[in-house]
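Every protein chain of the complex appears in place save one, which is left out.
Chain nomenclature is as follows: A, B and C, assigned in order of appearance, with residue numbering initiated at 1 for each chain independently.
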């Protein structure tokens, strides 16, 4: 059976690649007259740490989302309108990530901290929901999937995304209380996914 | 017969993907000194609703255009200069969508409302025209199409785009009268297309 | 013989696609306080005609360059460092087009007119030179080309680019004298290329 989803993957890859690369546009230069020498620039750079932190956090989160997208679409061979639009929702949210990132960068240090962390974690709650939706829509019809995929493999992928949902919700709730903890939960979840994604792939291949 | 249009599709996918992802650049941050706390930010975000509405409307409209582009080019196997330039016209208009989107976002709430909705619906009239032109140029020479495509399938695709034209014109006319209705017509048309595109594809496959 | 240049084409396509889509970022919105109603916006849009003209001119010129790039690389099957870097030069110049475009848009109406038209035509002189260089480097070693390509076809492509060079130079010279004529020459050349590129392709296929 031929894989029908090649052009969807190509388009999605491009959106992920652009979303991840546009993040750099939020690293703003200092006002020209504020910088007289290297020391001024060094002080400016230090004061910008939330900007760099937000840039790094968002870059690798979108990158891991792309890795996961890659992994899901390796199992999807056909497509229907439902998959097209669940994928469209993912791409919409991914392309929007740079906005809460810029808000986080600017207002993390200050009284609006809870608000911006809530929006930042909120978009990841939505993205996690969209991934669950995509896999739910794809896996309820085994004809759309890679021929020979086992039920165990389908369930493993589902659980991988399903378990993320309550954790993102907890991060969202923490943002109103101790915003820094929310960011650490998100960071922790990415590290877990980065490490576990290798394992899931292996076990899918083993079960073939 | 080998498909000759692979590189055109790749290039077009990239333009669609960039056009759709650049839209986020029009979500502007608040002026730094206006935001003292989370409440100020919340009030700012609420006041920005036309910006978010325009962003969502344009994202999904370009996304559906891409789905349709995908669908047309699945039926086109060869290419000539006429197809290249009809496709170029589509890409030009798609890449330009962000400009009327930004105008809509900024001036929808105000006296220039009719003007910006007219420009916004106007660009969709033009894009619909360009799709009709592309399919007209491709389908008048069956050698360019997928071998074995039926006349019924060709006609079905043509009608799909042809019927959109008067509706977009009505939306354009309404913009001078009740601009909100224009936007609802465009939204309605997208939902119709999203739902009907699944059906068209099925009936093309059935007719094979 | 397998085609080795697929990834170069993919990368080049992406650069062309981004360069062409970024042009829209130079369509600036009016200052918010200047626009009270639809009429103000209409007057603003009219005053912006050089911006729209420059946008259209540059979009279709980069698009035609992409069509030509596509056409050249259909004949190139292998690659060496020289081809990589001639292609890099083309991509560099293409990515830079938006800068003279923005200058043209802003200063065409005014005393700096000659200067900006000279820079605008100048970049096309350079791009034409880079295309000639690419084809010179590729065609001097027939092992790099599509197996079975005839000398007549090689010469036809060479002449197609070679004849452009003196015409771009004339456009550059006119820019110091009657700038509008320069732009018309460039526009004329694109129309000629758009029309002739179909013919060249046909005669290459005939000669097989």
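Following the convention adopted for this analysis, a contact is a pair of C-beta atoms (placed from the backbone, for glycine too) under 8 Å apart; a residue touches a chain by one contact, two chains touch by 3 or more.
Fair warning: this is a prediction, and the values are worked out from it, not measured in the lab.
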Option from A:24, A:152 or A:178 whose C-beta touches the chain left out: A:24
Those residues of chain A which, in the complete complex, touch the missing chain: 9-10, 13-14, 16-18, 20-25, 27, 29, 32, 35-38, 40-42, 55-56, 59-60, 63, 66-67, 70, 194-195, 197-198, 201
Chain C residues that touch the omitted chain in the full complex: 7-8, 10-11, 14-15, 18-19, 22, 25, 80-81, 84-85, 88, 91-92, 95-96, 98-99, 102-103, 106-107, 110-116
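We adopt the following convention: only the chains that are shown with their structure count from here on.
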Chain A on chain B, rotation in degrees - Cα superposition, rounded to nearest 5: 90
Centre-to-centre distance between chain B and chain A (centres being mean Cα positions), rounded to whole Å: 26
Touching two or more other chains - residues of chain C: 14
